[in-house]
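All protein chains of the complex are present and in place, except for one that has been dropped.
As written, the chains take the letters A and B, and residue 1 is the first residue of each chain.
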Amino acid sequence: MSIVVNDSSIDTDKEGYLKNLSDWNEKVAIEIAYQENIELSDKHWEMINLIREFYTNFELSPAMRPLVKFTATKLGKEKGNSIYLMQLFPGSPAKLLNKIAGLPRPKNCL
Amino acid sequence: MTSSKKIGITLGHTPYGSDLAQEALDATLAMGLFGQDITLIFWGDGVFQLLKSQNSESVHQKSLEKQINAFELYDIERVFVCAQSLEQRNISTSSLCTDAECLSPTEIQKVLSTQDTLLSF
Partner (left out) sequence: MSHSILHTVNQSPFTHSALQQCLCYAQESDSILLLENGVYGALLKHSLADKLSGKKCYAIEADLKARGLLGQELTPHIELIDFIYFVELTTQHKLVQSWY
């Protein structure tokens, strides 16, 4: 599997997660989000940057609960809750956000 | 909600030399996500997993230290370390990356006996 950004092909697994974390850039994020029917706004980017910070700090792709907790710590309670994240990334916020941010699929995430 | 079992995870092996430490951590975080009541006990060479300033990029592995720092976000709150094991290895608590509670072997026996199940890593 792969996605095409700027005429170059980028490898993904069968669920659409990047195989190589280093392939990620903003254009890749926009393309993955587009395939998930999400148009990225500033609010989305804020979360993308935050989850990448999580990964840099802990070397973990967060599942929902740690993601919510971390968001609450960093951005406050209005954003650190599952309703807010569901609005931005409908369905399965943690999985979608990891995917768009170019991170591995979270383990143990339903 | 069913009441959760008390699960004791014992960690007795060095980090990086085998997959055991990483597997223990994977199991811990997974069970943490599912709201299990988890107690971690680092003893023997397992205390080396808690050392600060790990730089595992040099052996192309994920940093256990960084993952351990995420415990709070995964609701892992009870972390114990064997004081005797630390002393035998000449490690002071100030060298540890997390504020685990130091217990004597006798106190560890008590903690073990209150668990409903043990997973030995």
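Quick notes on this one:
Throughout what follows, a contact is a pair of C-beta atoms (placed from the backbone, for glycine too) under 8 Å apart; a residue touches a chain by one contact, two chains touch by 3 or more.
Just so it is clear, the model here is predicted, and its values are computed rather than measured.
Taking every chain of the complex into account, the absent chain touches B. Remark: the omitted chain is touched by one listed residue; of B:Leu29, B:Leu50 or B:Ile108 this is B:Ile108.
Although one chain is not shown, part of subunit B still touches it, namely residues 8, 10, 12, 43-44, 84, 105, 108-109, 112-113, 115-118, 120.
Here is the rule we go by: only the chains that are shown with their structure count from here on.
Measuring from the averaged C-alpha position of subunit A to that of subunit B gives a distance of 29 Å. Taken in their complex, subunit B has these residues touching subunit A: 26, 29-30, 33-34, 62-63, 66-67, 69-70, 72-75.
Remark: subunit A residues 57-60, 62-63, 65-66, 69-70, 107-109 touch subunit B in the complex.
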